[in-house]
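Omission of a single protein chain aside, the complex is shown with its protein chains in their original locations.
And then chain A:
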Amino acid sequence: MEQQSEQNNQPDPVSVGRALRAGREAAGLSLNEVAERLKLSLRQLDAIERDDFGALPGATFVRGFVRNYARFLEIDPTPLMEALDSHFPSAATEVANLARDEHPEPSEDKRGGGINGGTWMVVGLVGVVLGASALWIFGHRSEPQPDLTPVVSPQTASDLAAAASVPTPASAALSAKPASAPLAVKAASAPAAVVPASAPAAVDASAAAARAKAKAAAKAAAKQNASKAVGHVASAPTAKPASAAGAGRVSVSVTEPSWVAVVDADGNKLVYSMVVPGAPRDVSGVPPLKVRVGNAGKVTLTYNGQGVDLAEHTHGTTANVELK
């Protein structure tokens, strides 16, 4: 320890203890006088002069005592402090004082490195998040696409039936559906659902009973939505016959854009997107159907031709309904 401190302190090869002792002897003071002045015990002073700093309480105290001793002897304490640095580091040097140094450049550079590191980390995180969400969105987008044709087909088919009022497509659908009447009713109510009041209570009842109602409904709907229905027919591509026997049918129309999700019993996402005004969605699936609607106040929902009151299922603006 002693040798090392000497090596570290080449210009002043004298050890701290010896320097102090020499200073004291030069001043003609006895250990007792020094002890009296510094309030240290003789044992402690002796330890300092022998460089036996292990006998002293710790680094801070060693440095404090030596500095006081040097000051008392009117010796410059700086070289002694430097000699002590290697074994008894100052508590003050552990913390960089950038405020006082007036040269904060090096640390600024270091800080810059930190910022860069941080920036790269941020960029990486954002990239990961974006990638994950893109995967997720596309994954869900592509999923319901196979269902799209059956989803569209009953509506377009029944639109055709209602507008043309020719029984042939309806009878073509007879093989799939037990009665053509409810189909016609739905055909009428599907576009009619745009205006909630115009949708009557059309149930999958017996064909005979429904017939009269269906006609009335078809008339009412035809009056109000004639142009729209025609538009639908005109724009409708090849109409496929409805194939979903015993399926629940959900029609959704909106007056403001809102998010709608319709999930059937098998977990198929029949609707899982924004629905915009003028483009109502009409889907069928195996009940129970779980419907989730954002912006519920602006959405009209019918299930198998029956209006569903969303208000009682709404929390905030979101409505959750299970249709059986």
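Heads up, the rule we're going with is that a residue touches a chain if its C-beta (ideal position, glycine included) is under 8 Å from a C-beta of that chain, and two chains touch if they have at least 3 such contacts; residues count from 1.
Note that contacts and distances are computed from a predicted model.
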(Q) Suppose you had to identify the omitted chain by its UniProt name; would it be "Glutamyl-tRNA(Gln) amidotransferase subunit A", "Cell shape-determining protein MreB", "Allophanate hydrolase" or "Nitrite reductase large subunit"? (A) "Cell shape-determining protein MreB"
Q. So which of A:T60, A:S133, A:S273 or A:T317 would be touching the chain we can't see?
A. A:T60
Q. With respect to the chain omitted from the figure, which of A:L20, A:L40, A:V263 or A:V308 is a touching residue?
A. A:L40
Q: May I ask you to list the residues on chain A that touch the chain which is not drawn?
A: 38-41, 44, 57-61, 63-65, 67-68, 90-92, 94-100, 107, 111, 115, 118-119, 121-122
